[in-house]
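Omission of a single protein chain aside, the complex is shown with its protein chains in their original locations.
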Amino acid sequence: MTDNPTTATADRVAEFDQGRKGFVHQVQHRLHVTPALVPLIVLVGSIAVFGALLGNKFFSPFALTLILQQVQIVGIVGAAQALVILTAGIDLSVGAIMVLSSVIMGQFTFRYGLPVEVAVVSGLAIGTAIGAFNGWLVSAMKLPPFIVTLGMWQIVLAANFLYSANETIRSQEIASEAPLLQIFGTTFKIGGAVFTVGAIFMIVLTLILAYVLRHTAWGRHVYAVGDDPEAAELSGVNVRATLISVYALSGLICAFAGWALIGRIGSVSPTSGQLANIDSITAVVIGGISLFGGRGSIMGMLFGAVIVGVFSLGLRLMGADAQWTYLLIGVLIIFAVAIDQWIRKVSA
Amino acid sequence: MTDNPTTATADRVAEFDQGRKGFVHQVQHRLHVTPALVPLIVLVGSIAVFGALLGNKFFSPFALTLILQQVQIVGIVGAAQALVILTAGIDLSVGAIMVLSSVIMGQFTFRYGLPVEVAVVSGLAIGTAIGAFNGWLVSAMKLPPFIVTLGMWQIVLAANFLYSANETIRSQEIASEAPLLQIFGTTFKIGGAVFTVGAIFMIVLTLILAYVLRHTAWGRHVYAVGDDPEAAELSGVNVRATLISVYALSGLICAFAGWALIGRIGSVSPTSGQLANIDSITAVVIGGISLFGGRGSIMGMLFGAVIVGVFSLGLRLMGADAQWTYLLIGVLIIFAVAIDQWIRKVSA
Amino acid sequence: MTEPLLKARGLVKRYGRVTALDHCDFDLMPGEILAVIGDNGAGKSSLIKALSGAVVPDAGEVWLDGRKVRFTAPTQGREAGIETVYQTLAMSPALSIADNIFMGREIRRPGIMGSVFRMLDRPAMEKFAREKLSELGLMTIQNINQAVETLSGGQRQGVAVARAAAFGSRVIILDEPTAALGVKESRRVLDLIQDVRARGIPIILISHNMPHVFEVADRVHVHRLGRRHCVIDPKDYTMSDAVAFMTGAKEPPEALLSA
Amino acid sequence: MTEPLLKARGLVKRYGRVTALDHCDFDLMPGEILAVIGDNGAGKSSLIKALSGAVVPDAGEVWLDGRKVRFTAPTQGREAGIETVYQTLAMSPALSIADNIFMGREIRRPGIMGSVFRMLDRPAMEKFAREKLSELGLMTIQNINQAVETLSGGQRQGVAVARAAAFGSRVIILDEPTAALGVKESRRVLDLIQDVRARGIPIILISHNMPHVFEVADRVHVHRLGRRHCVIDPKDYTMSDAVAFMTGAKEPPEALLSA
Partner (left out) sequence: DADSTTACLITKTDTNPFFVKMREGAAAKAEELGINLLSFAGRVDGDHETQVAAIETCIAEGAKGILLTASDTSSIVPAVKQARDAGLVVIALDTPLSPIDAADATFATDNFLAGELIGQWAAAALGDEAANARIGMLDLSVSQPTVGVLRDQGFLTGFGIDVKDASKWGDEEDPRIVGNEVTAGNEEGGRTAMENLLAIDPTINVVYTINEPAAAGAYEALKSIGRENDVLIVSVDGGCPGVQNVVDGVIGATSQQYPLLMASKGIEAIAAFAKDGTLPQPTEGKDFFDTGVALVTDQPVDGVDSIDTAEGADLCWG
């Protein structure tokens, strides 16, 4: 019988429970507050390990910037995917939108002889429009994103093949007649490091999106919608407009990825990008963004994409069979969410 | 000022609101109560349309049973997928489990010289084990099914290629040394109709699962877990055991699909089944099973698979470009959930 | 003095930073109706969940009939004869009333259909469900096979109460059973509570409705800030006293304060 | 007689088979504190959602300041100066306190950073948020940037009330604002309600806590079975009367019954 149990306990409710804060808890909490930290640690760790194993075959400016080049497309598409996943959605049509946009940029220039600038803008516009349509089906028709984008994937991919008649536009033709299409492939050399415009675009895009998500009202609304759409609606967010804008932006980014793809492979090829869905989702998941929406940072996605790149190149340099790489990435995916789940417990 | 508003309104609360029950509502309600009705209607409709367009090239016992043969693998894998989706999960590893199981059945027989029965049982057991492991990760580790099975897909597929060393076991060898592996390919002719054991297995499996889901306690638990796992737990369902059993059964069914696959293509080929994920999800969705779990009937999945088969064969016989078929199936998918969403409104 | 049928000491349950149960004690005597009252968030639901096995307490012990028990799943509490109507109702909306009532303890057909084919005995389950609902006066439910989601909130509540009353053999716990019910239905539930007690089965009743509590309870456990604040006899205190104890507006006499 | 500031007639809202609002009327006078009481499920939350724009009624009309309004989204109600604390709180758990307080009306940096780069003015928002929470005595919140999910239920409730009090210019609606609060915090909220009224802004207060209601309300709207059952003056009736009217145990005098 304490003389004043009331106030003692009442205060406790509003206070922080300091009791269980052991070291593990402190770590758990830190990681919870900074979601991009886990992938960053994994990234640095894996670079260190491969560096130690392979020496400067791997740990060279050339090899490290090569990884950036190799992951640029996945990184750009991953940014689009991350936006959608932050709203608790998923976009299976990213790869199809990317390819169709690149085909449109190419065909508008070469088939119809339009100025290349017009063709590029048309490609970007069509990518955006498809994304916006996805967003409309999701937000206004209230259809599940998985299905909407599953259907759209098939539709857009089929449209891509039908429209392009499966014709590849060659790199040399593009270089001589419409070099703007290849602008993302332009390289800079700084010492042994080789950067491409596309790789830099991936990084800048991610930084811009990180800024927008963190420092603008729209960005906060994206998180709020992903967290709890009903609460967001009640506290004054236009959920429908936010969702449509997210999917439309995702479409636009995919169209940019299509443009970057021309820079990377030189040519316009309608068969590209078949693995972009899975690869972008993998980057997002390894990057620690929750598939349930509302949590995670887009920088994490970038780290996730680079982690996959590091593993792929590192294992190849070690002479491992490509299949072992896939197997390891599978393990990495499950491991990443297991960690994520563990961190999340702190907030339960 | 009515003299007795209280009782009048109180009764109303417990009564049915008969007001808005127009014809559309009646239809909506009927469809809501019998979820397999929509796909059945679409199925009958599409058979009728193609029959009218193509005459008895399509509308013959031979062609119609051919469709069954062509969808048997998707139908069997779809049954596994449907079970998982009923629990509000998703299984991206179905195709990989199927192929690995078929490879194990083949390699155990031919590489190690084990009796074919032992090899078959081993294949079935390994499929079940992988499924159970998926289930354990989902239910005990509380990881999202999408990620678990995404990772497992890559792991199992890579393991499949590594283990099989990409070697196909040829049909002739199987036929002479281990015909049991091809048992699902055995055909019966009844008039012009051609049935295979595999097609009959698909139908019987679906009927058994429909029975089990509807008429046993386990089946009711599967629905309850998909509907609201917390409520299910509180009202006495062992949610973890139910989930593990569902994923394990899904693995087992996929292993049977692997066996049936040997019957269908004659040989054991590690490159088979690449599209089984997407195709099975498509069948489930067109069949009207909700991706949110707890609603839908497994018969719907069967109709969904057959609908896709009807469209594919019908359009092929009409000489349509395959890409048009894919485009149409994409539209069908979106359309199917739009209808589903509309029907669901009745319960809001 | 008789031993409590269900007893708990020092129950602690934390949710992250929130302490829902803070060394809480509890006693339920055989055959009594014990009301548990308390502010929202006081931890009443957490308490009964810790008793029924729906949550596993971080610390503390529970005795049923003098034997120490440790339930780690709600199914275990049920097997021990503790039947609970949770505040959130715990129904599967898409399943039928009969399915929900028998969830987790389905009846199988007699003979081979049941033992080999594991077929549910739907007619038996439906008959039983219909009877139980009639006892509660829920006659407006036309079809025992309709999905629970098509029922009004009050009807759902009725189904949950019917389920608990039908199967509880040792203890029945009702967490705000009349919250969603109309006046007539609430009446029926109160009557039913008394019927059950007459069968010798003790009841724990959580309610915010003071008139109800004072009408049926033998003793009132006042819950406050995660622990048992005091236990009062409803014949000795008024509703306003109870509310005052519950909200901390007034301190109960020393003698009533729990140790 | 003065005109009501916020008036509704014949509001109807159905959810599937449930009729949550059944030709409900409503009046809020300028500068008053109007309490709305009623059983669980009586339709109180549905009523205030229909007023704030969170749900669109199936029938009925609403007037604000004599002008007919028809809100189809909660943002519209907010733009018209109606600020609401919903029972479910409407917070985004993963976002910070400051983010939540300014959700949907964020302040941007002055100058080019704001107009071109659309950068939020975090320092300004945080300062404002901190002030508002201090007014409510929620000083135990150490860090205005912590995620709402790390707050206790009571602290969350406090944040929601602070948000409404800070931005409501015409009407403030509070749906059970003290439900999750401790005694001291409840006290602060009641004080705040009176402060707000002193600023001339009328308040609608939904509460199950009769002492609170009778302490602050100028008039009490008794809600029952989806409609306004009667309106009473708390000085003329006791809490027990109010509860009796609310539950239907007693019929209010004819004169009080709403048309």
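General observations
By written order: A, B, C and D. Residues from 1 in each chain.
Convention: a contact is a pair of C-beta atoms (placed from the backbone, for glycine too) under 8 Å apart; a residue touches a chain by one contact, two chains touch by 3 or more.
All values derive from a computational prediction rather than experimental measurement.
Of the chains on view, those touched by the hidden chain across the whole complex are A, B. Within the full complex, the residue among A:Val24, A:Ala140, A:Ala165 or A:Val204 touching the omitted chain is A:Ala165. Contact between chain A and the unshown chain involves residues 57-58, 62-63, 66, 69-70, 73, 161, 165-168, 170-172, 185, 187, 194, 196, 261, 264-267, 269-274, 313, 316-317, 319, 321-323. By the touch definition given at the top, chain B reaches the unshown chain through residues 57, 62-63, 66, 69-70, 73, 161, 166, 168, 170-172, 185, 264-267, 269-275, 312-313, 316-317, 319, 321-323, 326.
Heads up, the rule we're going with is that only the chains that are shown with their structure count from here on.
Averaged C-alpha coordinates give centres for chain C and chain D that are 32 Å from one another.
Centre-to-centre separation of chain A and chain D, using mean CA positions: 40 Å.
The residues of chain C that reach two or more other chains are 16-18, 150, 152, 154, 182-183, 225, 248, listed in rising order.
The residues of chain A that reach two or more other chains are 6, 10, 13, 16, 347, listed in rising order.
Note for the complex: chain D touches chain C at residues 16-18, 40-41, 150, 152-154, 179-180, 182-183, 208-211, 225, 239-240, 243, 247-249. Of all residues in chain A, only 137, 141-144, 146-148, 150-155, 157-159, 161-162, 278, 281-282, 285, 291-292, 321, 323-324, 326-327, 329-334, 337-338, 341 touch chain B in the complex they form. Within the complex, the chain D residues that touch chain A are 54, 73-75, 78, 84, 86, 88-95, 99-100, 103-106, 108, 117-120, 122, 138, 140-142, 147, 149-150, 152, 154-155, 182-185.
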